[in-house]
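Here's the structure, in structure tokens; my notes come after.
Apart from one protein chain that is not included, each protein chain of the complex appears where it belongs.
Here is chain A:
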Amino acid sequence: MITINDIQSKTLTDLFEKYPFLPGFFEEHTLELNGNLDIKLVNYLDFLDEEEEQENRAMDKSQVLGSMCTYIDQMLAFLGEDEDDGVHSITLLPGTNKSGEAEQFGELTIKKSEIVCIVGPTGSGKSRLLADIEWVAQGDTPTSRSVLINGEAGDSKWRLNSGNKLVAQLSQNMNFVMDLTVYEFIELHAQSRLVEDIESVINKIFAQANDLAGEKFELSTPITSLSGGQSRALMIADTAILSKSPIVLIDEIENAGIDRKRALDLLVGEEKIVLMATHDPILALMGDKRIVIKNGGIHKVIETSDEEQNLLSDLERMDSVVQKMRNRLRQGEIIKKEDIGF
């Protein structure tokens, strides 16, 4: 634990060298850094003793110092985590459905790089399942389910640590809202994750996203002008590579402007646990298992059989027929029986 005494008599120059992330704290607290940085922190903060500054900021020196210590501790902890501390598997232990009946599965373990689909009518309890995972339920949520991390009773650090969320989410109705180019956007995200080699991360994500997207885009393209498929591609590549969350929840991926198979491969290749809510048979069959939800509970867990998996190529053929027809319509052409081809 860093204490106020550890930092207050160091100079800003020394502190920034020791804690390269610290200028971000000054920036967010609107503490200006355009003067001499060889001044001791405690002296730099002297201006906060003025009544007017205190009134404006509603914060005095000791509060700023205390807050800074907490921040430094958090960032050091964040940087100190390594792969081994990560999540290798999650295990769901049954609870009850809305009627209080026991859920119909023994125990379900999902490992890194596995894809598990979630199916069931809207309102059947998909969000609750997800929330249970995110909250690392210990029999203390409305479903009484428990969630184990790496086979052990969940660590509640996952519950309240905002920099360390267990689940990253991608869904159809998510949009980019920031006024940034693709480059600036990835850069900003990388900075917030305290990434060291930002350039190479930007290039990696950019290349992967373009690989997934049907139509190519540039680093200088504003993110708000990306097409639906391009946005999805960038979101998936960015989440796969930059998000620290070990679990990725996908809520449908529309089959337009993005290579869905490769998108899943990318997430799996980055060792994510992938949960996918979908009723699209092609996506569902790409999963290793699927969880069927009914009446607020897990009704059963189905393993994708070889027989089902063999259907995938037929389904993809049918899908491409429809896609081609769609393109023809767009071009103002006529659709014919031959287009169907079987």
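The criterion applied here is as follows: contacts are C-beta pairs under 8 Å (C-beta built on N, C-alpha and C of every residue); 3 or more make two chains touch, one makes a residue touch a chain; residues count from 1.
Here is the rule we go by: contacts and distances are computed from a predicted model.
Asker: Choose one: "acetyl-CoA carboxytransferase", "Electron transfer flavoprotein subunit beta", "CobW/HypB/UreG nucleotide-binding domain-containing protein" or "Septum site-determining protein MinD". The correct choice is the protein name in UniProt for the chain not shown.
Answerer: "CobW/HypB/UreG nucleotide-binding domain-containing protein"
Asker: Which candidate, A:59, A:195 or A:282, sits in contact with the chain we can't see?
Answerer: That would be A:59, which touches the missing chain.
Asker: Taking the full complex into account, find the residue in A:11, A:96, A:113 or A:141 that is in contact with the omitted chain.
Answerer: Of these options, the touching residue for the absent chain is A:141.
Asker: Give the residue, chosen from A:9, A:62, A:109 or A:192, that touches the chain omitted from the document.
Answerer: The single option touching the absent chain is A:192.
Asker: Please pick, from A:92, A:168, A:212 or A:273, the residue that touches the omitted chain in the full complex.
Answerer: Considering all chains, including the one not shown, the answer is A:168.
Asker: Quickly run down the residues of chain A that touch the omitted chain.
Answerer: Where chain A meets the chain not shown: residues 24-25, 27-30, 55-59, 66-67, 70-71, 74, 127, 130-131, 134-135, 140-142, 159-160, 162-163, 165, 168-171, 173-178, 185-186, 188-189, 192-193, 231, 235, 238-239, 242-243.
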